[in-house]
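A single protein chain has been removed from this complex, and every other one stays in its place.
And now, subunit A:
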């Protein structure tokens, strides 16, 4: 389908595709096997300016938006969903600064993040607070001009590898959801340590770690926006970043579709390529249709966000929900098309199926996405829209 990308967007896609094909393809299995962080690839993406596609030019970026970010994430994910998320999680950690940072904070952090010389991460989840984000326990206690952070964040993508962290902590427990605050923290600060690296089912190239705060002293100038709006920062960040996760899911699904089509033409059973069986053709047709539908939804949402539409929670949630369910379905079907070979590590679709699963879980599980969508529907109905 032709989405009438601009010259610049086509350039971004072309360059990302080239790097992904030539440099990522040969190392996909290695990173999946060893769980080694793909620093070499991050460096290549940085040199190509890809970390800056969604950052305004005045801060050293290329001046694009969520759409450009999604295009890069999609292309990377077609080759490796794990390596793609190391890139996309940096955007997740950067969006709070883009959306809520003051001029000084933007000038300090955005140029480095746009250049990709430093990676970023976003930390909300805790052992006892996942979907129920309002249940976070990490405390930022005000002491004079400073805040003292104590607590543990769990499963933070890019944890330990990134240098810039947006961390949501409670500054006033009594105020509940209005008592959270977002801080910009940096690796190396006293009292800021990392826990063990998790061993995962999929996206194994990415690093997932705990952030541990023990009497970590933080200046008030590190607050994003102001005290008390931590959850607003998180929600607005997710609104902008969910199309990115959706694009990751889309890329994984598209990669699986390509694999399946190619394989079905090579595999011969009953004296014919399996692509000649209608049962296989129909699976492929459904896969392709779902992938295209996901793409159309994501691109439309990303364009909406970049045009400055404010109320995007619903569309953003729909993109993530739909694309990730498509990714799970399509990768499972790809394994089916491959038969027993699909179940083997030596073939690519087994990994894609493992990689797809996470997209239904993080940045809000798909149950939570449905809650968000339904809530918007009911709200609108109540307003008589």
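Just so it is clear, a contact is a pair of C-beta atoms (placed from the backbone, for glycine too) under 8 Å apart; a residue touches a chain by one contact, two chains touch by 3 or more; residues count from 1.
Everything that follows uses one rule, which is that contacts and distances are computed from a predicted model.
Asks: Per UniProt, what's the omitted chain called: "FAD-binding protein", "Pyridine nucleotide-disulfide oxidoreductase", "Electron transfer flavoprotein subunit beta" or "4Fe-4S ferredoxin-type domain-containing protein"?
Replies: When "FAD-binding protein", "Pyridine nucleotide-disulfide oxidoreductase", "Electron transfer flavoprotein subunit beta" or "4Fe-4S ferredoxin-type domain-containing protein" are compared with UniProt, the left-out chain turns out to be "Electron transfer flavoprotein subunit beta".
Asks: Pick from A:50, A:85 or A:184: which residue touches the chain that isn't shown?
Replies: A:50
Asks: Could I get the residues of subunit A that touch the absent chain, sorted low to high?
Replies: 7-8, 11-12, 15, 18-19, 44, 47-50, 52-53, 62
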